[in-house]
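A short write-up of the structure that comes next.
All protein chains but one are shown in place.
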Amino acid sequence: MFIQQVINGLAMGCIYGLVALGFVLIYKATEIINFGQGDLMMIGAFLAFTCVNFLHLPFLLSLLIALVLMGFLGKIIDRFVLRPLVGEPAFAMVMATIAIGILLRSLGGMIWGYDTYKFSAGITDVPVRIGSWAVSSVNLWIMAITVLLIIVLYFFFNKTKAGVSMEAASQNQLAAYLMGIGVKKVFSNIWGISAMVAAVAGILLTPIQFLNYNMGFIGLKAFPAAVLGGFGSIPGAIVGGIIIGISESLAGIYLPRGFKEVFAWVILILVLMIRPEGLFGIHQKKRV
Amino acid sequence: MRFVKRMNYLQDIQLFKYHSTIGWYLILITAFLAAPLVMGTYWVSLLILIGINIIVALGLNLVTGYTGQVSLGHAAFFAVGAYTSAVLTGKFGVSFWLALPASGVVGALVGIVVGLPALRLKGLYLAIATMGFGFIIEEIIVQWEPITNGVNGLSIKRPSLAAFSLASDKHFYYLVFPIVLLSVLVLKNLLRTSSGRAFLAIRDSETAAESMGINLAVYKTAAFCISAFYTGIAGALFAHFMRFIGPENFTILESISFLVMILVGGLGSVHGSVFGAVFITFLPEGISLSKDYLPTFIGQQAGLQAAVYGLVLLLFIRFEPLGLYGRWLKIKFYFENFPFYKKDTFRKVRKFHRTQKQ
Partner (left out) sequence: MTKEKKECSFFQVTDLSIQFGGILALEKVDLEVQRGEVHAIIGPNGAGKTTLFNCICRQYKADSGRIYFKGKEVSKLKPHQVVSNGIARTFQNIELFTNMTVMDNMLLGCHSKRQTGFFSDLVFWGKAQNQEIEFREKVEKVIDFLDLQAYRNRLVGNIPYGAQKYVELGRALVMEPELLLLDEPSSGLNMEETQDLAFSIEDIKMDLGITIILVEHDMRLVVDVCDTVTVLNYGRLLAHGRPTEVVKDPEVVKAYLGEEN
C-alpha cells in the first residue's frame, strides 16, 4: 500500500515537475511567471488526442505534430502578447499570462467541448511486476520520459551554443544583447520549448487523469513544486515536483479528508516562510 | 486651464481641489440616492453588485495598487466575510448589525495571517503564496461541514433595521450605498496621511522606505489587514444580497476577477476601483445582452464570457496599462489644455529590463 502510493505519487510528481519545468524555463529567461502553463498543457494534450482519435494518425506522429504546433503556439504567445509588454511592471506581465490562460481555456472549451475524454496516449496500462510489487506500466513510462527529457534539456542548456546563449540572456539581458545574442529570438525559443514541455506533461497526464478543458488547474499545483525547488533551478523543479507528488499521495491515505487537495499549498506556504529561496535556489541581496 | 491659488496649507490636503468638484459629486450622490425610485429591480440589483465590487476593489487596490503586494487570494477574504456573517446570523442568531462589523474583523484577522508571508516575500512569490491561502480556505469551507454546510452551501436571510425590512433589492440598496460612500471616504482619508504615503513608499522602493523609518512589517501587515477588512465587509454584504453562498462563489477565478477589476479600472487609484467595479459588473450583462445579436456559432458558445474576459484583460494591459482611470485622466488633460495636447504627451519611455532576481 505504502510503496504503491509512493510510486503513484512519484509519477504524478514527475508531471508536476514537468509543468514546473515549463515555469522555470520561462522565469529564468524572462522573469515572467507564466500562469497559463497548465492551459498550455491542456491544449497540447488535446492536440495529440485530436490527431489520434479524429485524424487516426499513429501515436508517435501525433506526438510530433502536437509538439511542433505547441512550439509555434509558444512562439506566437511570446511574439504577440509578451514582447510588446517588455519593460512593463512584473504585475502586468503576470496578468497577461493569466489572460492567456483564460483565453486558452475558453478556446479549448469552444473547440473540444466541455466533456471529459479518455485518452491513453499510446500507453497500454499493464501491471509490471518488480519483485513483489505490481507497478503500473503507465507510471514507469511517465518516469522514463521525464528522465529522458531532463537529460535532453540538460545537454541542451549546457553543451549547445543555443542553450548557452539562453542561459546568458537569462542572467543579463542587456549584456547578452550587446554580445550579439538575439534576446528576442532567445525568448521566443524559450517560450516554444516551454510550451513543448507543457505538451509532454499534458500527454503524460492523460492516462492517469482524464482529458478535460479544465485540466489546466492541475498545472497550478506545479507552483509549489517550482517554489520548493527554488524558482529558477531546472533539477529543483523536478525534485520539487516529486516531493510534492509523493507527499500529496501519502497525505491522501494517512491524513483526514481534504488534506490531499491542499497539501501542496501547505508545503508551499511552509517553504516560503522558512526558506523562500527553495531547496536549490540562491539567496541574493539587493544592492543599494 | 484652471489655476489654484494656494493660500494656506489646509488647502493642500483637501479632498477636492476645486469648489466646483464638490458640487458635481453632490449631484452624483443625489442621483444615486434617487436611482432606485426610477429604476427597475434588475438595474438596482446590478447597482448593488457594483457597490459590493467597489468595496472589494478599494481593498484590493490598497494592497496591490498602492502597497504593491500582489494578492491572488482575495476571494478567501471575501469568503471569510461572507461565511462569518452567514454563520453568525443563521446559526447563532446574532443581529446582522453586529455580524457585519464582525465579518470585517474576522476578515482582517485572516488578512494578518495571510499578510505574514508578505514580510519575507517579494512580488510574484507573494502572489503564489496568497493563491495557496486561497485554495486552503476554499478547501476548509468545503470540509468544515458542521459550520459551513460544505458543498451544499448556506442560505441566508436579508437583514432588517428595527421594524423596517431590507428584504427587497431597493431597500437593500440603501444599506449598501452608504457603506460604499464611507469606504471611499475612509480610504481617501488614509491615503492623504503619512500612513497612506508609507504604503506608496513601500511599493516604489522598500529600501528607501525603510530608511525613512517605515516599519515594513507593520505597514505590509496593516495593508493586508485593512484590505481584508474591506473585503470581509463586502463578502458579508454579498452573502446577504445573494441569500445563498457556496464554495463555488469563492474560487481562484473570483480572485482573478478582482485583480482584473483593479487592473482594468486603474491600479493605485480610488477612481479606478470604482470604474473597474462598474466595468466588470456590466461586462457579463453586456455579453448576455449582446448574445442575441451575434452569429449563432459565437453567441451560443458557453466559453464566450471567459474569452471576452481574457481578451479585455489583454487589450487593457497592452494599450492602457493605467486602466480606465488613466484614459479618463488623458481625456481630462486633453480638454483642460485644449489646443496643446499632442499625440506623444503621454508616450512612455521604453527602458531595458533591470534584472532583480531573488
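Per-chain numbering from 1; labels A and B assigned in written order.
We take it that a residue touches a chain if its C-beta (ideal position, glycine included) is under 8 Å from a C-beta of that chain, and two chains touch if they have at least 3 such contacts.
Computed from a predicted model, the values in this text were never measured in an experiment.
Within the set B:75, B:154 or B:222, the residue that contacts the chain not displayed is B:222. Among B:91, B:192, B:243 or B:332, the one in contact with the hidden chain is B:192.
Interface residues of chain B with the unshown chain, by the touch rule above, are 9-10, 12-13, 186, 189-190, 192-198, 200-201, 203-205, 207-216, 222, 226, 268.
Assume only the chains that are shown with their structure count from here on.
Chain A and chain B have centres, each the mean of its CA atoms, that are 32 Å apart. Interface of chain B with chain A (complex): residues 64, 70, 116-117, 120-121, 123-125, 127-129, 131-133, 135-136, 139-140, 142-143, 207, 252, 256, 259-260, 263, 267, 301-304, 306-307, 309-311, 313-314, 317-318, 321, 350-353, 355-358.
The residues of chain A lying in touch with chain B in their complex are 31, 33, 81, 84-88, 90-92, 94-96, 98-103, 105-107, 109-110, 114, 171-174, 213, 217, 220, 223-224, 227, 231-232, 257-258, 261-262, 265-266, 268-269, 272-273, 276-277, 281, 283-284, 286, 288.
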